[in-house]
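If you scroll down you'll find the structure; I have some questions about it.
All protein chains but one are shown in place.
Then we have subunit A:
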Amino acid sequence: MGAPVARIDGRLKVTGQARYPADTPLHNLAHGVMVTSTIARGRIRSLDTTAAASVPGVLLVLTRDQAQGQLTAPKFGTGGSTSIQPLNEERIWHDGQTVAIVVAETPEVAREAADLVAITYDHDTPSAGFDASGVEIVDGAGASPMYPEDPKAGDFDTAFKAAPVVLDATYNTAAQHHNPMELFSTTAEWNDGQLTVYEPSQFVAGWRAQLAKQLDMDAANIRVVSEYIGGAFGSKGPMTPRTAAVALAAKLVKRPVRCVCARAQGYTTATFRAETRQRIRMGAGRDGKIRAFSHEGWELTSRPDDYVVGGTETTARLYAYGAVHTKVQLVKADRNTPGYMRSPPETPYVFGLECAMDEMAEKLGLDPVEFRRVNDTQADPVSGKRYTSRSLMRCYDEAAAAFGWQRRLDAGVWKTGAMREGDWLVGLGCATAVYPTQVAPCAARVRLTADGKALLQTSAHEIGTGVRTVAAQTAAQALGLSVEDVTVEMGDSALPAGPVAGGSVSTASVCSAVLKACGAIRDKLYRAATVNSGPPATPESFTLRDGMAVLDSGRSAPLSALLQKLGTTQLEEYAEFAPEGSAPGAVEQLRQGNPGIMGGAKGPVLMYAFGAEFVEVRVHARTGEIRVPRMVGAFAAGRIMNPRTARSQLMGGMIWGLGAALHEMTEIDPRHARTVNRDLQDYLLPVNADVEGVEVILVPETDTEVNPAGVKGLGELGNVGTSSAIASAIYHATGRRLRDIPMRLDTLLQLQQT
């Protein structure tokens, strides 16, 4: 395990010195404000900008007329959030679609003028969601290259029919929005045909490539800068159409333009986690062994784009099921295109699966932990491939012990309502956390100077996870320096291409590239150290420590002396790391905007990280209020580079899981397909008072097969499973099965009334 180093940028952040993209000071800056539609489906009949344009200080009202022919529509996929460039559209595809951008001398003038843009529409009746008429249903398999087929194995129907114990249940997860603290923004500046965009981004390399296509220019003339990011969670992964539009606005007014979205606009002009509906059928033998498993998912997406979540990719492989059937279908409605949000597939789908596991354990009369043990596997039931490592039951055992699961067993494992304290019903529950271990191509440059300092550069992104710190630690350790001696530059497309900050790939990919670059530096130092220096040390025994090179014989030399020997004052190495099995030219592909993520279930072996989460809930017997006094999670995720940042990620994940279970939901007016709660007053997230005890246990695990760094990645592991653990605890407390999240007191009250 690495050292628990505090974040190297922590001080900058808490003292307000970290510079977020919208803070970038620029000379002669103009300000843009977006105008968004107030209907979800129809056409713009008229758009009158006269009043807006006549407000003193207005420089431009960018509408379809002005944009004509200058913006190529994006391509939906890993780089683009949608295939619609709204400023090319007469059609309204969703609520809050951008219809104009007003550019003015000040944000206030732009805002005033934006309110004066007069729009009339031809309305069509929109379809808001699953239960609306007019939705279109298409198969998920093949709709996206990320989801080629529904995993299947054996004959589910026969096995299910023959199973003595069966379950058939439907689960729903709500739409959610990321709501990062930092508002969405774009700042664009042109200098002699060179475009610089400052925007919080999880993929500057990909965005540069996207911008080149959308603005029809050479990527070499584009730079995307995103040094600090105030929360992203997937919302700043794919580039939204605003970026190119603001760049165009800046070009037209011949001044740098900054456009900061209002909080409410973030709900409709960026992506979100769409609602899912899932049906699970499970058949088991009396021995507790699952013989048949079917997971069907319905996922909401937009009319123009087929965004597939496809969490069956993971759930189909989680236990030794026997026969497996899965099917994913997309429900296309008049909504904006959804996208990635922290553990995109696993969060909703594992909620369904783990709730079903709890229900099935009850039907079998088994301790839910033992039920998982009985069905634990080291191989994929679908393909037969083995897991490189899987410490699920160790996680269960460690978390159960720390949590005191025995209390529930002592009270009679399936005796609900048995642990009452006054008006509060106490319940204990648990669930599995799982997330694919993925890794992506990454380039990095490391420069070691004679003064014992190093500079590390990669365009990878610090979205708040601590990767900047972990990268510094990795370089420091490899070069025998202290962390303070390493400067890290990230989040700039001018730097060596780094991976998308998604899929929990950053630590594994960045550290693998950094290790490679540092290894090359080390090789040169080794050669220098062993030239004309008596019997050469073996490479293995040559170590870099405290700014010195130490040879096996006990001799040591300062780095400066070795550099001198090499006739230089610094050593710089550029390295490209590509995951095993990558196509040739993976880093070049990365520069073209193809993230090249590998791992999970895609390769010849299965790579996953696991965890087990236990929670205690208290439910008020008459008001239905739900509280979570305690959460304990144990996680095994390969090598832990920094237990401090790792713990923070997992803890943050569990807290998010709590929010998903009890609070979060984007509410869509079913008549108008419009988002009704569009700020942090109505879109509820847990506050400190809701979060009581959270304990994270890091279960040691070694897995050298996953990637050279041995890192599994845990940015997204923590919030998987939490909501099912809470649902399971609520059932234990109340005897009520809640199958839809969020679980709020009104649901429990309604159940009590019936």
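Keep in mind that, in the parts below, contacts are C-beta pairs under 8 Å (C-beta built on N, C-alpha and C of every residue); 3 or more make two chains touch, one makes a residue touch a chain; residues count from 1.
Just so it is clear, contacts and distances are computed from a predicted model.
Per its UniProt entry, the chain excluded from the display bears the name "FAD-binding molybdopterin dehydrogenase", taken from "Sugar ABC transporter permease", "Fe-S cluster assembly protein SufD", "FAD-binding molybdopterin dehydrogenase" or "Electron transfer flavoprotein subunit beta". Touching the missing chain, out of A:E149, A:D546 or A:D682, is residue A:D682.
Within the complete assembly, A:H663 is the residue of A:R223, A:R242, A:R255 or A:H663 that touches the hidden chain.
Not every partner is drawn; the one left out touches subunit A at residues 38, 108, 111-112, 115, 264, 622-625, 627, 662-663, 667, 669, 671, 676-678, 681-682, 684, 686-690, 744-746, 749-750, 752-753.
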